[in-house]
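The structure appears right after this line, and notes come after that.
One protein chain is absent from this view; the other protein chains keep their places.
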Amino acid sequence: METVQHVYESEHEATSTGLPNTKLAMWIFLASDCLLFGALITTYVLYRGSSLVGPYPKDVFDIPYTSVSSFVLLASSLTMVLALAAIQRGDLGRMRVWLLATAMLGMTFVGGQVYEFTTFYREGLKLSTNLFGTTFYVLTGFHGTHVAIGILMLLSLVAMSFTGKITQRESMTVELVGLYWHFVDIVWIVIFTVVYLIPTGK
Amino acid sequence: MQERMIGPGRGARTVRHPSPKEYIKIAIVLAIVTAGEVGIYYADIPRSALIPILFVFAAIKFVLVVLWYMHLRFDSRTYARFFMLGLAGAITLFLVVLLTFKTFAG
Partner (left out) sequence: MASVSVPGDAVRGGLLRRPRSTVGFWSWVTTVDHKRIGILYGVTAFLFFLVGGIEALFIRLQLAQPDGRILSPSTYNEFFTMHGLTMIFLVVMPLSAAFFNYLIPLMIGARDVAFPRLNAFSYWLFLFAGLFIYSSFALGGAPNGGWFGYAPLSTVEPGHNMLFYSTGLLMAGIASTVSAVNLAVTIINMRAPGMTMFRMPVFIWMALVVQFLLAFSLPIITVGLFEALFDRRFGTHFFDPAAGGDPVLWQHLFWLFGHPEVYILILPAMGIVSEILPVFARKPLFGYQFVVFSGIAIGFIGFGVWAHHMFATGLGPVANTAFGISTMIIAIPTGVKIFNWLGTIWRGDIRFTTPMLFALGFIAQFVVGGLSGVTHAVVPADYQQTDTYYIVAHFHYVLFAGAIFGLFGGMYYWWPKIFGRILNERVGKIQFWIMAVGANLTFGPMHILGLEGMPRRIQTYTPALGLGMWNLVATIGAFTIAVGVLIFIVNAVASFRRPKDAPADPWDARTLEWTIPSPPPPHNFDEIPVVHALDDFWHRKYAETEEGTLVPVPAGGSGTEPPAGSGHGSGHAIHMPSPSYYPAVAALGFPLIGYGVIFHWWMAVVGAVVVLAGLYGWALEPSAE
């Protein structure tokens, strides 16, 4: 017979595990998202070095530029977690500041990606140019879309906090958006290494 | 023993949260590791050494974010189990796919 554990996280409803439904759902969703990015990264890795024509990665990549983007996204994870800490303390004002900071860092990242894409495009790398263009834009594009959705959620949280919909009692909502945001960050950690840093030998 | 759903008021355990200072420390480590990654990229070492080092650095960052920022170090093991299921599944399946394409051969 299972022992009943007298622990809970949920401020709200009673559940069989003591864990809140929404947080459990978010973790299962993130687990499934691993499969999505796994498939995209695999496609990239499979076709790495197989482009028949250029431009090739070494022709277009600007590692210092992209590493700044990486710093920006990592910093946004810090601001996100500070926002959560703030609302868990009940500090609505600080939460808004940190959420906005996260959103702005996210927008900087996306802006940086857009600039990078347009630069590559001008240098002759389109989706249809070669396998590198095909796999690079689609992988980083999916990631960038995830970031953009995250930014929408962050801004929505800020807006909702002005209508009383986000209070200390609803800190779980901020936590959930945070989990999504950090996931997007760890996917980038993998992409930065696999796509940008690992040399193709070509 | 009468079992019941586990809910509010049934004996709370306060879930430990790191302090903002700890979060900042993690952020500094992440920045240092990233700087290290970029530095190694420019270093003149053979590809066969570079790749494992880069993977280790990436793994360190990955684990730090997941355990501290995503709070898995302090949360119920259940979340970690589901996440690991997806993550391990993805890594295994896609390694097998790449192996069938002989991606790593030569």
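Worth a mention:
So that you can tell them apart, the chains are marked A and B in the order they are listed, and the count of residues begins at 1 in each.
To be clear about the criterion, a residue touches a chain if its C-beta (ideal position, glycine included) is under 8 Å from a C-beta of that chain, and two chains touch if they have at least 3 such contacts.
Bear in mind that the values here come from a model prediction, so they are computed numbers and not experimental data.
Of the listed residues A:Asn130, A:Ser161 or A:Thr193, the one in contact with the hidden chain in the full complex is A:Asn130. Touch with the chain that is not drawn comes from one residue among A:Leu19, A:Val60 or A:Val147, which is A:Leu19. In the full complex, chain B makes contact with the omitted chain through residues 2-5, 85-86, 89, 93, 97, 99-101.
Within the complete assembly, residues 1-2, 15-17, 19, 21, 24-25, 28-29, 31-33, 35-36, 38-40, 43, 46-47, 50-52, 127-128, 130-131, 133-135, 138, 142, 156, 160, 165 of chain A touch the chain that is not shown.
The working rule: only the chains that are shown with their structure count from here on.
Averaged C-alpha coordinates put the centre of chain A at 14 Å from the centre of chain B. Put simply, chain B touches chain A in their complex at residues 1, 3-8, 10-13, 15, 17, 19-20, 23-24, 26-27, 30-31, 34, 37-38, 41-42, 47, 50-51, 54-55, 57-58, 61-62, 65-66, 68-71, 75-76, 78-79, 82-83, 85-87, 89-91, 93-94, 97-98, 101, 103.
The touching residues of chain A, counted against chain B in their complex, run 1-2, 4-19, 23-24, 27-28, 30-35, 37-39, 41-42, 45-46, 63-64, 67, 70-71, 74-75, 77-78, 80-82, 85, 88, 175, 178-179, 182-183, 185-186, 189-190, 192-193, 197-199, 201.
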